[in-house]
Every structure is written in structure tokens, then in C-alpha cells.
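Handing you a structure now.
One protein chain omitted, others in place.
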Amino acid sequence: MTDSAESFLKNEYAYGFVTPVDSDAAPRGLSEDTIRFISKKKNEPAFMLEWRLAAYREWLKMKEPTWSSVQYPKIDYQDMIYYSAPKNKKDGPKSLEEVDAEVLKTYAKLGIPIEEQKILAGVAVDAVFDSVSVATTYKAKLKEYGIIFCSFSEAVREHPDLIKKYLGSVVPVKDNFFAALNSAVFSDGSFCYIPKGVRCPMELSTYFRINAMDTGQFERTLIVADEGAFVSYLEGCTAPIRDKNQLHAAVVELVAHEKAVIKYSTVQNWYSGDRNGKGGIYNFVTKRGLCQGAHSKISWTQVETGSSITWKYPSCILQGDYSTGEFYSVAVVNNHQQADTGTKMIHLGKHTKSTIISKGISARFGKNTYRGLVKMVPRAEGSRNYTQCDSLLMGDRCSANTFPTLEVNNRTSRAEHEATTSRINEDQLFYCRQRGMSAENAISMIVHGFCKEVFKNLPMEFAVEAQKLMNVSLEGSVG
Amino acid sequence: MNEKIEWYKKAYEVLKGGRQNEPEWLLLLREEAIAAFVRKGFPTVKEESWRYTDVAAIAGVPFESDETVPALSPETLEVLKQKGGGSFLFVVNGKFSRVHSKIAEGIDVMDIGEAILTRPEIVQPYLGFCASSAGDAFYALNTAFFKSGLLIRVAENITLKEPIRAVFFTDASKEHTVSHPRNLVVMGAGSKGVLVETYVASNGQSYLTNSVTEVLLEKGAILDHAKIQTESVAAFHIASTHTLQRRASAFSSFSLSTGGRLARNECFVALDDGEASCSLNGLYLGDREQVLDQQTFVDHRKPDGNSHQLFKGLLAGNSRGVFSGRVMVRQDAQGTDAHQTNKALLLSDTAKVDAQPQLEILADDVKCSHGAAVGQLQEDALFYLRSRGIGEREAGQMLAQGFAREVIERTEIEFLKETLLEIVNEKLTRQFGSGKE
Partner (left out) sequence: MLQITDLHVSVEGVEILKGINLSVHPGEVHAIMGPNGSGKSTLTRVLAGHPSYVVTRGSATYEGKDLFQMAIEDRARAGVFLAFQYPIDIPGVNNAYFLKAALNETRKAQGLEELDAMEILEFLKEKMKVVEMDASFLSRPVNEGFSGGEKKRNEILQLAVLNPKLAILDETDSGLDIDALKIVSEGVNRLRSSSRSFILVTHYQRMLNYITPDHVHVLMGGKIVLSGGKDLAFKLEEKGYEWVKSDDRP
């Protein structure tokens, strides 16, 4: 301890070494200096820097995981830029109108209603461009309710007590390789706190976006719902086309106190690489929610259509008695995409309940894996789980794996898992086409039906967008 | 190297001295096996497929072979022979005992150790051929150490009228003995037969049974197989059955595990040619401190195969039931139909159940499913039975029996059903404590 404290003090001395302050990006590579640079750039208090450095030292001791089904060339963590802010940060877009027109065009193509968001009442946006949060709307209105919704950097400065209390409380630094890396270098993200008994009056939303070349994106999200609070949070991701693979290693932590409800929805459409598998995002994300209080509930809904590789398992720790965890997922892999995704439901409290619905769609050379764990410890009496995993295959070169694990350690609990894998139904296709539909439309319709159970859990605008995205991502999957 | 592993290596070297007569190819197989074992040692719970089954208790003790054939009373033999005619093959402490056996017409049975020396040409093409877990420590130990076991051959187009019953008996009067029986079953093209393996012991000391059975089904062959494991409560039992199926062959198996302190039953099936089918079923009943581990792997390699699996567990006391069932459908295996179900009931507060069904699908024209459910006796059904005047324990036992019967009904071997039910009822009676006497 003393040693590290000493070396920490020594390093502090070296603080002045870093690159000029007005630089927009950290130098390539990762070291303690990179971390100091990031922390300094963000004007962080000392505790934050200390936390990051501790995480970095843990990360150095860890090995990149190899147990999942995904395959990718070795990542050179020294050949990456860990921090990049838009060039025009100071005079950057204060409102959505100031956002680059090209960017808005990309959004429009995807049908993301960012321009309408100001009109579309009920959607507050905290847009993260590269690493810095540039536009936060509706903040004032939320403030009336005592709701804090701001960029992570701001929260570190303005609400250090809350950050100290909750940061890393659900996903500890040492949790896994990518979580440790994120803890060391995270650039920004969102923070949200809903006070006791408050029902957040609108859907909160963040669009993440990787813009600059060769930039790893490491955002961090922390949502805390105090006793009896309710919040629905939407996360959407897009990224422009780059030849090179980019790493995205985010961490999301949710804490639900007694009787609180957090609904977290994601539509992930990072760049998936081209038809031949060139380029695309490596999406290695750790998402976990803690149902800390009795009767609390956390519900994850995800539609994963993008990224060349997805590695994520949004999970729930059901600590409070009578707490509920839900996971609804659609994962689409086309071309050379790979997805290894699923959830963990850890039943610790009595009479806890979890539901898992996972729909995987594989086309062309896509590889899709559902990986899940349902665990019921001896004291989690009277707990229930139901899991349904279905996979749809399109083409004879794609694959689908289903790897659930059930561990039931008490006699009053019940867990049930069902899974099917099959090809898209030829009779249905024929029927639709005989009635005049194009093959693509017919597939789109059938696939939508296949995913319906998941889509119905998304807020309406999101569901529409998710469906559009899925059509885009399945383009060229037949014929 | 850990001292226990060192111990096995030394024991191997000692054996090697007496193996000058063995053919080159076998010595090579054995060398590879012991090297693999020495390199990896015994599996630990860190390995995915051994996550819930801790073999530290096996790894911690050097088990030694004991080849003395105990004097068996005619009564004991009668009991072991059970009912029914056909061939009766007796393997005692891992060694095939021809004098105690009866071999019916139509099959060719030899001691595999003898066959290796006298007719290596009928063993060489098959030994180690069907096995799909060459990297596994227990498989490697068996390959390195086996001396005896059954070589069973059924010639082309022969239909056996009566079943083959093989009993593997351990006389556990000495502590820490091990047997490594190695069996090879070759079913010729178009042949048909029934094979029932039973593993039993005289109660006594702790011992390890480490058996490997390889089965080859040539084109159109049909084998109905059963494995009944009722070893003593002090036993460790690790057994793997590796089946390789040719075109349009059919394999059905039923495995019952009620014995052993730690018992692992592995069932590997490779559908190596088109239109082959298999049906794997099993039941495991644990109580006290038992760990019963059931592993299956069905590998669909070629088109139009089908596989059906149903495994059920009933766990009482402090027992643990583990099921891991892997189904792989390779790219060439279009038109595959593969289904698997695992159900387990917890009968006590401290029993544990772990289930890991796994589907790996690389072809698209398939129909595959798996299901796993862990629960307890249904409260409504208990209420229904009790409201008809049936006592609480009896009602529980009746439901548990019904649960077990569903899978027993799946076996193709009619004459065995009653025996299986008796074994199950005896164990359940103990668990529910509802036996009158």
C-alpha cells in the first residue's frame, strides 16, 4: 500500500509532463500518463484520477478473455488513441442545429428522429460525440423534479458524493478485462439520478457516436433510481464507416433501490464492417444492474444490429426480495458479423423473478451466440426464471449457438429454459410471395414477427427505428 | 509435476516393462495417452466441462489395480445374472472372466487384452477410433492402463434374438482399487442387437471404475444399449461410451445412475454418415452426498440425421445433479432434426442442480431445440393426490416415480423396464422414507 501511495505521489509530480493543454487528442498509446492527461483534460478531482490509476494497474495484471465464441485479430492497445474531443469544442454545437449537417444526414438515413427531438416532447437527449457530451436538452425541466441528468464528467465535478458512492459498485474495476480498461480511460458518458418517489416524466436518451478515426470509445453510464423512482432510458449508437476496426468498451451500471424501476433500452448500430468483413466496431461492453431494494425491477431491452463483433451480457443481480430482472434481446448478424451476447440473472433475494427472451438472427457468414446464466442461491427461496431463446438461420454458412447455464440451489425455486433453432420458414415465405410480396419484404415481415416479443418492450419511436435498422442490416442476405 | 501424477507415471512405467508383446501401434497410443495425462493432470473445476464436478477426491489418492478374482458364491452370480436368457458376460475387477460367462450363438466375444496379442488385426482398426475425447484425463488413463475388457462383434446381417448382458463387478474388499475396463463393440452392417451393461459392487471400500466403451455401428446396424450404474456408495465411477454411426444406423441408449459417491456418465455419439439416428435417454437419482454428472455430446456430421435426448434427474439429500448436453450440427449436416430435454427435480432443501444444454448449429436446414427445467414436485399435483387420501410421503414418491417412469418408458429394451422401475422405486422408497419395511 505504502509503495503504491508513494509511487502515486511521485507520479503526481510528473503531472506537468503531459502534452499541451489545448491538444484535442491524447497521444497514441496507453500509460499512466495517458490517464493523467485524460483526467486533467476533464478537470477531474483527485479521487477520480486515483480511481482511474488503480483500475489501470489492475488492468495491467489481467488477460484479455478468450472464452467467448468470437474471433478477431489481436488488439494492439498501444496503437490506439484513448481520448479525442471535437476540434471545435469551445465553440462547438450548443444546440442540435449546430451539429454537423453530414452527421445529421446519417441520422436521417437511419430514421433517427434527432431533428425532431426538440419537437417530439418527452425525449431529452444527451448526445455524446466522440467522447465529450456536447448537447444536453431538457435539463432544466428535469431539474424541477430533482432529477440529475448530465454528462459523466459534469457529474464527477458537480455530484462527487453520488459518483463516489455508486461508481464501480455494480461493475467493480476488477470485474473483467474490458471493464478495467474502461475504468482507467473512460472519457465521458451519462449520469442519471432519480430521487425518491419520482417518476421521470420523459424518456431519457443518449446517442453515442464514434466519429474520429482510430479512436477507442470508452463511455461510462451510471443510473441510480432511488426508492420508488421510475426511469426509462434509451441508448442508441451509430458510427460512420471506417476501414479499420475500432474498439468500443463501455460500462453501464444501474442501481435500483426499493420499489424502483429502471428500464434500459438499447439500439446498437455501430458500423458492422463491409460485405467482406472489413472494418467495423468491436463492441465489448459490460452492462449490469443491481436490484438492491425489495420489489425493485430492472429491465434490459436490446436490439443489436451493428458492430463487427458484439460481446455483451446485460445482467441483473437480484439482491432485494421480490425483485425482478428482465432481458429482451434481438441480435442480428449478417455478412461477417459475430455476436456473443446474453445475460446473467443472479437470484440472491427471496421470491425474485427473471424473464429472458432472446432472438438471434444469422445471415450469410454471421455467427450468433446466446450465452446465459441463471443462478439461484440457497437463500433465494421461491424464485422463478423463464428463458426462451430462438435462433433463425438464413443461408448455409452462418451459425447459431445457444449456451445457457442453470444453477438451482434450493428446492422452492424453478428455472425453465427453452430454445429452438431453425431456418426461416419456407412455407411462410412462399405464402407471402405468392401474395405478391418481394422476397425482401416477406423476410422482413417474418423476421419482424419472430422478434415481436422483444420489440413490444421498446418505446414506440425506438421500435420503429429498430425495425428499420433490421431491414437495413439484413439487406443482401438472400438471393 | 504433482506427486499423484508422478505416481501414475511410475505405475505406467512398471506396467510398460511387461508389455513387450504388445503391438507397436498400441504402445504408441498408450505413450501418447500417458503423456497427455502427465501434461494436463486431473481436470479441475476451472475447466468448463468439469465446472460442477470436483474430482479432487479422486486426484488425491493413488488408486491401484487389483486383479485377483474373488471367489463368488453361486447365489451371488445368480443375482448378478438377473433374469433373462442370451449372453452373459462377466467382468470382475476390470478383468473379463470367461469361466463365469455364457456366450450365445451369433456373437463373437473375446477378452480385448487377449485379442490384441492374438488377433491384433481385428482390434487395431477400431481401438481409439470412435473416441471423441482423446484429450480427457480419464480417457487417457484408461488407454494407458487398460489390460482387459470386452471385444464384442456381431457379424453382418445377424439379428441377435436375445440380449447381451455384461456385468462389471467390483469386489471392493481392498481400499483404493481401480479398474480400467476397455470395451469395443462392433456391429456389422445390417446387424441388430441389444446390449445391457451393469456396474455393481460388493459393498466395501472406496474404489474407482474408469471404463471406456467404444461402439461402431456399420451401415444399417441397430443397437439398443443400456447402462445401469448401481455402484456402492463409496465408489467413484467415470464411464464414457463413444459411438460412431455409419449410414442409416440406429442407436438407442438408456442410462440409469443411482450409485457412487461421485459418478460421471459420458455419452458421445457421432453421426458420421447420412440418415443415422440416435435416441439417448437417462435418469439419475441422487441422495446423501452424491454427485451425479451426466454428459452428452451428439455430433451431427452428415445430412438427414436425427437425434432425440431426454434426461431426468431426481436429487435429494445433499446431492448434486449435473447435466451438460451438447448438440453440434456441422455444415454438412443439412436436414438434421435434433432435440434435447433435461428436467430435474429438487427433493430437499440442500440438493443442487446444474444444467447446461448447448446447441451449436452451423447448417441452416435444420430443426433443433433444447429445453431444460429445474423445479420441484408440483404442489397442485401433491394436493390432488392427498385430497384422494394418499399420504404426503406416498404422494411425493408417486409423483417422483411418475416423473422417472416417463423416461424409463423411452427405452427400446422391453424386458429391462421392470428392473429399472424396481431400482428406481427402491431408491425412492429410501428417499421418501415411505417404505413399510
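When the chains are written out, they are named A and B in that same order, and each has its own residue count from 1.
Criterion: a residue touches a chain if its C-beta (ideal position, glycine included) is under 8 Å from a C-beta of that chain, and two chains touch if they have at least 3 such contacts.
For clarity, every value in this text was computed on a predicted model and none was experimentally measured.
Enquirer: Which displayed chains does the hidden chain touch?
Expert: Visible chains that the missing one touches: B.
Enquirer: Where the complex has a chain not shown, which of B:Gly17, B:Gly60 or B:Gly389 is the residue touching it?
Expert: Here the residue in touch with the unshown chain is B:Gly389.
Enquirer: By the contact criterion defined above, which parts of subunit B meet the unshown chain? Give residue numbers in ascending order.
Expert: Listed in rising order, the touching residues are 378-381, 383-392, 394-395, 398-399, 401-406, 409.
Methods note: only the chains that are shown with their structure count from here on.
Enquirer: Touching subunit A in the complex: which residues of subunit B?
Expert: Per the touch definition, subunit B meets subunit A at residues 48, 331, 334, 344, 346-376.
Enquirer: What does subunit A use to touch subunit B in their complex?
Expert: Those residues of subunit A that touch subunit B are 67, 378, 391, 393-423.
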